[in-house]
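In this view, the complex is presented without one of its protein chains, the others remaining in place.
Going by the order they are written in, the chains are A, B and C; count residues from 1 in each one.
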Amino acid sequence: MIDVLYFAWVRERIGLPRERVETSAATPRDLVAELVAREDRYALAFADLSALRVALDQDLADFDAPLAGVREVAFFPPMTGG
Amino acid sequence: MIDVLYFAWVRERIGLPRERVETSAATPRDLVAELVAREDRYALAFADLSALRVALDQDLADFDAPLAGVREVAFFPPMTGG
Amino acid sequence: MTVRVQSAPFDFGAEGAAFAAGLPSGAVVTFTGLVRDPGGLVAMEIEHYPGMTERAIGAIVAEATARWSLDGALVIHRHGRLPPGEPIMMVATAARHRAEAFQAAEFLMDYLKSRAPFWKKEIGADGEEWVAARDADEDALSRW
Partner (left out) sequence: MTVRVQSAPFDFGAEGAAFAAGLPSGAVVTFTGLVRDPGGLVAMEIEHYPGMTERAIGAIVAEATARWSLDGALVIHRHGRLPPGEPIMMVATAARHRAEAFQAAEFLMDYLKSRAPFWKKEIGADGEEWVAARDADEDALSRW
């Protein structure tokens, strides 16, 4: 089980801010493929991975980084703070 | 007649902040030569022209700029404001 | 080094003055980002990622203090619904010489823009729109 968080328009498209997911995905990219296969709203949110960022346990990471041992994955668009 | 102003350590070495000078000097450099010929305190203040700046009617200028028509000449070290 | 993430408004002048008080520095730089109204803006809504926000900003400030000789650094960033004209965030840096204070402040801003987990949404009278990241902001990181 892993906590998956969504922010900004990713959250809006999926329709929830976080969920617990049962997965054996090896990477965030694999996890996205599993989610996209579930429902259209995930497919809509993850249509263009190049427009998204991922954080593993609150550190920015690559979509091909290992998920082993990670407790919290977050998906969101590029940041626009400041 | 021209107003000649001195600032910072130039003022301190010469011993006065301003004076009116009767001169027919063509440039600040010529004016400096006339002043230096007067007294040692001027020679001390103007010993190294590369360490000095000159302003003509309150605009920075070159030591070889024409003095014709100028009413106020100021000599001072490089600025250290800010 | 102080980092604050809050929804409450703040007075950037008072924060800047309090930051500088007692520091031995000759140079203090502040940057303040305000909600700009290009016309018709009702509010700016700022979402963030609690936990990661403090962690990311802390890492950015640590990097700045490693690169420059700073006597102090301050980051305040708000979240929630902000009306036009209010401050969104500020950074302040203090150093012996101005070049260090300026560079550190610009570094902090460049990284906060693209590496701290905040997202802005413009709420207008006719609808809402997420602010898109600017390529220029990502490009700005390459100079450091």
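Quick note on the criterion: a residue touches a chain if its C-beta (ideal position, glycine included) is under 8 Å from a C-beta of that chain, and two chains touch if they have at least 3 such contacts.
A quick note: this is a predicted structure, and the numbers were derived from the prediction, not measured.
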item: Visible chains in contact with the missing one; value: B, C
item: Absent-chain contact - pick from C:Ser25, C:Thr53 or C:Ser114; value: C:Ser25
item: Residue, one of C:Glu15, C:Glu47 or C:Glu122, that touches the chain absent here; value: C:Glu15
item: Interface with the unshown chain - residue positions in chain B; value: 5, 7-9, 11, 55, 58-60, 74, 76-82
item: Interface with the unshown chain - residue positions in chain C; value: 11-18, 20, 24-37, 96, 98-99, 101-102, 105-106, 109, 136, 140
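Criterion: only the chains that are shown with their structure count from here on.
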item: Centre-to-centre distance between chain B and chain A (centres being mean Cα positions), rounded to whole Å; value: 72
item: Distance between chain centroids, defined by C-alpha means - chain A, chain C (Å); value: 26
item: Touching two or more other chains - residues of chain A; value: none
